[in-house]
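In this view, the complex is presented without one of its protein chains, the others remaining in place.
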Amino acid sequence: MKKELKLKVNGQPYELYIKPKTLLVQVLRDHVGLTGTKRGCNDSSCGACTIMLNGMAVKSCSILALQANGCEVVTVEGLAKGNKLSPLQRAFLDHGSYQCGFCTPGMLMSSTALLAENPKPTKEEIKEGIDGNICRCTGYNSIIRAVTAVVKGEYKEAK
Amino acid sequence: MTSKFSVIGQRVHNIDGTEKVTGSAKYTFDVVLPNMLYGKILRSPHPHAKILKIDTRQAKKLIGVKAVVTGKDTLGRKQGIWRRFPELCDEEILCRAKTRYIGDPVAAVAAIDEDTAEEALDLIEVEYEPLPAVFDPLEAIKEDAPQVHDGVELNININRHIEWGDVDEAFRKCDHIREDQFKCSSQAHVCMETHDAVASFGHNGKLTVWTSTQSSYYIQRLYADMLDMRESDIRVMNRHTGGGFGSKFELDSAQFCAAILSQKLCQPVKIVLTREEEFTATKRRTPMYYFLKLGAKKDGTLLAKEARVITEGGAYTAMGATALYLTGFFSSFPYKFPNYRYDGYRVYTNTEPSSAMRGFGAPQSTFCGESQLDMMAEDLGIDPIELRRKNGMTPDYEVPGQAFIQSCGLHQCLDKIEETIEKRGKLPPNHGIGVASYGFMSGGIFNWFNTPYAFSAAVVRINIDGKADVFTGACDIGQGSNTTLAMICAEELGIKLEDVRVFSGDTGICPPDLGAWGSRQTLMSGNAVKRAAAECKSQIMEFAAAKMGVNIVYDLDIKDGWIHIVNRPERGVSYYDIVKGAIRGKDGVAIMGRGHYTPHRKGMISPAYSFGVQAAEVAVDVETGRYKLVNVTTAHESGTVINPVGIEGQLEGAIMMAGGYGYCEDQPMDEGKILNPSIADYKLIRSLDMPETEILEIDTYEPEGPFGAKEAGEGLTNPTAGAIGNAVYKAVGVRINDLPITPEKVFKALKEKEKKKKAK
Amino acid sequence: MINDFEYFAPKTLKEALALLDKYQDDCKVICGGQSLLVLMRQGLVAPPYMIDIKGIAELSYIKDDKDGLKIGATTTHRAIEKSPVVKKKYPVLAKMETRLASIQTRNWGTIGGNVCHGDPAGDPLPVLIALGATLTMTGSKGKRSMPAENFCLDYFETALEPGELLTEIALPVVPPNTGTAYTKFNVIESDLATVGVAVSVTLGAGDSCQDIRIALGASAPTPIRPKKAEAILKGKKITDALLAQAGETASTEADPISDIYASEEYRRELIKVLVPRLTREAMANAKKA
Partner (left out) sequence: MKIEGKFTMKAPLQKVWDFLLEPGTLASCIPGAEKMEAVDDKTWEGTVKQKVGPISVKLNFTQTLTEVDPPKHIKAVGRGSAVGGAGTFSQETIVDLKEIAGGEVEVAYSSKVSMVGRLATFGERIMRAKVNKIGEEFTRNLQEKLKSQVVG
């Protein structure tokens, strides 16, 4: 039996009817059509589906969508303001912090949540902040450099 | 110092960067087509079994199921990437009579959604007769071992012999000989995007496929073989591809089953392999047993080496035959062995097929060879770096009868690494730094695929606004080849990087290219693009020369969109204006250039080789054996650096992958069943485990490469396991010859050492 | 593939207990679901009814009073990790949480859910056992409490009866001169424990060991207290020799398995090393306290 789900995604309210077994990642990708959020595993281990739920980084493959009823979701598509990329997005570009790009949305969401919570993390805290996300291409260090550059104030929020 | 280049060597954003950081990059995983169905594959739970009966009736009755196919729905052909050798084409993909490993496909379902397809799999009844199975290659080559493929003697899939000099005589002249055994483990590619495909047959009988692949051309050709179609009726497009690392250039079960299902239904069918299937039913790095004999003079001159290798082939040939060949060749690397002999055997077993993975046989040979070299150095009382320096390859060296090395910066790399190690001074207790040298090819020369086409080809089209479109069969799998090729095109034409668009990996519009494997794209595809751009440039120059009316003794060039006389840069005309005029002057035909590259007279392996030396520092907890990778510093030379951000990324990423190979990645099995087919259980290096990385770029110039460039992707995976092994030895005096070097193995070796010490 | 189920999201404990009574064995309780959903996606667990207690506000709290600390079962790991009072009074608990899985998992996963999963390799239970925690379970017929060390019965089996929910975790006030330490051994930093060891030491006169509690994770079908090892140290002036003996003893009290991560022997060896190491660390913490 389908149930009603109300949630805001990147500021936009949605009212959906879904089967209770639907995972949040499925709602975002298949119902709302935001395919930036990826899935890379079946056991909550890779972090490619990371989104922000009420400001916290969570794995959208490990949450029943109904559990997010009434919540605010931000996905990678919600990071840029209009045509202005976020500081982290620009830093990722400059530092080559992506290769195949499949983990990148999750990495950006983990990093964004980290900085929202702790604007001045140490290097160790940055590493911890992205430790739930696997990247098979970059070896993480370029991602850590990009986040560090944002922490140092090298990238300002676009007006 | 100002660079002579305008675009090459600049720190640029990848041309697809903004798509990737905004989530708008579309992968096959994201493709949704109207009327599309979802497919799932049923796989053998037995390592070796006869298929007696498949009953699909119940599955077909399930509401939402549109088709169920088995081997009977195929033409019964067998695919193989070694197409020149029919006996090596041995994989049906959908098995008809027999399954050969746990994961071999036996049926596939297309349904309205994934859940329905999965439910239908449970309703397919397969009656198997389990057969005796064999898992270890050393068992499989015994006389009475079960036969994985009928008629293959001792299960030997293929063997390789390489020899030069007089090895036996040379060993007699050696002052010291070492014989050592090693075991190299399996490794999974773990691409973040699992294998996937959307296959769509039209009612006109033509097939269109979106898929995550390293070689659209191979997939197109292999489809043509398996479906008995003309290759031009098949269009294969690689979208953004979520990683490859060697796992995505053979026709895989997702691609094949999606096509067979779509052929029945004339509806698009999408199959995305689950992570479990990715671990258990694709391909993996080839596990190897290595037996090495190394002979030296007292002064450290290496006179002879002999390598005997038995590889665990798994159920099918795949690209494993190439790995067998390359591990043999790279066992001599990067040293000047006057006498060398290699015998390698690839043995069929009832396990997941082993095949290509980044480094392609060389990480195995480098781990074993570099470990043994350190042991030899200790035996002889020579510094390990000195021993490498004494025997290391130099520019313009010929590997007897095999290969020509043109550029080679190995010695500069050794110097740099030695310098940085000295700078580090005295290390804390139980820390150690280990060193390993390596080299790798820039694309293979061999053509076992039997392509009649050039190895690489490209078309460049100049549009009326002066922008250039590059059409290349090369595949960007995340390594950034589209950016590198765009940079080469921009440099050649003297225009800005943003003036270049790249259309790649689409067999419908791009000339065939063998794709992204063997570190071939920068050099081979790069040369093809450079030549295509040069052809455009020469057409433009005809018009420019006419327009400018310059004395014919002058040379013209383009830089930053300005066509000018070389040496008198102020005398020139706008490139953009000339292009407009030129197209008008050609009766409105866009300027087109074609380029191709096939290596000729470059030996048997590769047209060029890159080199490097890596130093890894570890810190060992002697009570538990647990160690941390503290720092990995790499001196690397890859000719002219085209995309420095790209090279840094390749290098650091390789350390994650190769560090994992050395430290923790493995695929333990029980009776052919992989025991850790999930990311939770397959241990990967994560950010907290990642060491500090430093890169020391060494300047070289490769005459064969575009603007002097060569390989910078796979070779970097070669040294790390050996460097870690040597570092652990330096730190605590135990030597592990059996990958991965896990804390438990280090712990046991430390206990063993303690026991021996007490016994004395 | 997850099975279809009927979903309830009660807002109060009372509602939840009524649902539990109604559906008994046919329902599963989900909170953060970080472990349960993995099993459900694999089709290994397929309940017809799901009761989501994540939204029960009255079960999410951290309260500090004269008897110690009370943590509501649906409190997230992250809330515990960041709680100033936990950091101040039970730093070992906060530190343990920082090494539990990933931030994403800690943001959504709850301590009650983790404990009820009954994973012998879970991080919280050894620490709770060392701290002398009491677990409270509530059913429609009332409440009952038990020491944390009695909660797990077997691999992934707990003392929870059908119709009961774990509702509160209570930590006693830490006695003076007490220090606690926890570590887990693993090959990848943020991974599950290969072996986990928590030790709580109360120092007496002349730095003797007045009281000690040791808890081992991933060393037996359930988290265990190696009481013989504790007895070796209790009441004694701690020496290296005694510590080594305690480590040896703990390793024989343990009942670890061999699996793909470590052999049984290696796990025992790790216990031998880690019990003395963590006891030293706990003593050092006690001196600082």
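In order of appearance the chains are A, B and C, and numbering begins at 1 in each one.
What we mean here is this: contacts are C-beta pairs under 8 Å (C-beta built on N, C-alpha and C of every residue); 3 or more make two chains touch, one makes a residue touch a chain.
These numbers come from a predicted model, not from an experiment.
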Contacts of the hidden chain among displayed chains: B, C
Sole residue of B:Glu193, B:Asp681, B:Glu704 or B:Glu744 that reaches the chain not shown, by the stated touch rule: B:Asp681
Of C:Gly68, C:Gly118, C:Gly163 or C:Gly247, the residue in touch with the unshown chain: C:Gly118
Of C:Asp4, C:Asp26, C:Asp67 or C:Glu157, the residue in touch with the unshown chain: C:Glu157
From C:Gly43, C:Pro162 or C:Gly204, residue that would touch the chain that is not displayed: C:Gly43
Chain not shown, touching residues in subunit B: 45-46, 102, 122, 276, 280, 670-671, 673, 675-678, 681
Missing-partner contacts on subunit C, residue numbers: 28, 36, 38-39, 42-45, 117-118, 120-121, 155-157, 221, 257, 259-260
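Quick note on the criterion: only the chains that are shown with their structure count from here on.
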Most extensive contact between chains (C-beta pair count): A-B
Subunit B and subunit C, separation of their C-alpha mean positions in angstrom: 44
Multi-chain contact sites of subunit C, meaning residues that touch two or more partners: 189-190
Numbers and ranges of subunit A residues touching at least 2 other chains: 42-44, 128, 131, 133
Contacting residues of subunit A [partner subunit C, same complex]: 1, 3, 19-21, 23, 42-44, 47, 50, 53, 56-59, 62-64, 66-67, 69, 110, 113-114, 128-129, 131-133
Subunit B contact footprint on subunit C (complex, rising order): 1, 185, 187-191, 260, 262-263, 266, 269-270, 273-274, 277
Subunit C - residues contacting subunit A, complex: 2-7, 9, 30, 33-34, 37-38, 41-42, 50, 52, 54-55, 78, 98, 101-105, 107-108, 189-190
